[in-house]
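Note that one protein chain of the assembly has been removed; the remaining protein chains are unaltered in position.
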Amino acid sequence: MTGTGVLGAATIAIVVCMGLSLIRSIAGPTVFDRILAVNSFGTKTVLLIALIGYLSGRPDFLDLALVYALMNFVGTVAAMKFTRFGDLAGVEDDDSEEIF
Amino acid sequence: MAHPVEVLSWICILVGSLFVIIGGIGLLRLPDFYTRIHAAGITDTLGAWLILLGLMLHEGFTLNAAKLATLLFFLLATSPLGSHALAKAAFLRGLDPLQGRELADRHEVDDSE
Partner (left out) sequence: MKHSVALFTLLMAVWLLNSGHYTPLIIGFGVASCLFVVWLARRMEIVDDEALPIHLLARLPRYLPWLALEVVKSNLDVARRILTPGRPDVSPRLFDAPTTQHTDLGRVLYANSITLTPGTVSIRVHGAAITVHAIAEDVADSLLEGGMDRRVSRLEGEPR
């Protein structure tokens, strides 16, 4: 067992797991399941970028992973807010319609 | 023979991947949205921590290890916030959680009727 083997195995494990979250994001059934699956997908992408950086001997990839981690969080909150208010600049409104 | 720290880093990465996979399985197996948040939590906490810790051990005491630590901090700060925001949005939208040990079964009965 070498370091490359371990990194490769971890990469494969994460790609498989991304497939599992993709299934959940397609299967739903509620929109929140989908956002949760996409958020989880994003976390795994961050790990995947970091691992591939080391696998290909270019740890500079870590900068990309850092940016992706932040974008993933902002993206989740934006998608959640849009789902809840139907508007990114929305405010609390009890009369908003059901959307799922 | 590999250096002990290197072996430790391999173990961390492999166990971390195992937890990431368990989180993915949970995302598919658990019965409703609220329980699936807990499965995503496994991936976001122990799975991510162990993989990043393993890479830090692999890296040693360098600038890249500091970047990995920053990454770890970001995940630590953002993952509970994201889960909470999702759970609160779903709850205020009126999505009711399944409750009690038998509820998954009752749910199946509901489907068949």
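Going by the order they are written in, the chains are A and B; count residues from 1 in each one.
Simple rule for what comes next: a contact is a pair of C-beta atoms (placed from the backbone, for glycine too) under 8 Å apart; a residue touches a chain by one contact, two chains touch by 3 or more.
As the structure is a prediction and not an experimental result, all values here were calculated from the model.
Under the touch definition stated at the start, the shown chains contacted by the missing one in the entire complex are B. Contacts to the hidden chain, counted on subunit B, fall at residues 19, 22, 25-26, 29-32, 34-35, 37-39, 41-42, 45-46, 63, 66-67, 70, 76, 79-81, 83-84, 87-88, 91-92, 97-101, 103-105.
Everything that follows uses one rule, which is that only the chains that are shown with their structure count from here on.
In the complex of the two chains, the subunit B residues touching subunit A come out as 2, 6, 10, 13-14, 16-18, 20-21, 23-25, 27-28, 33, 36-37, 40, 43-44, 47-48, 51-52, 55, 58-59, 64, 67-68, 70-71, 74-75, 78-79, 81-82, 85-86, 89-90, 92-95.
Looking at the complex, you find that subunit A touches subunit B at residues 1, 3, 6-7, 9-10, 13-14, 16-18, 20-21, 23-24, 30, 32-33, 35-37, 39-40, 43-44, 46-47, 50-51, 54, 59, 62-63, 65-66, 69-70, 72-73, 76-77, 80-81, 83-84, 98-100.
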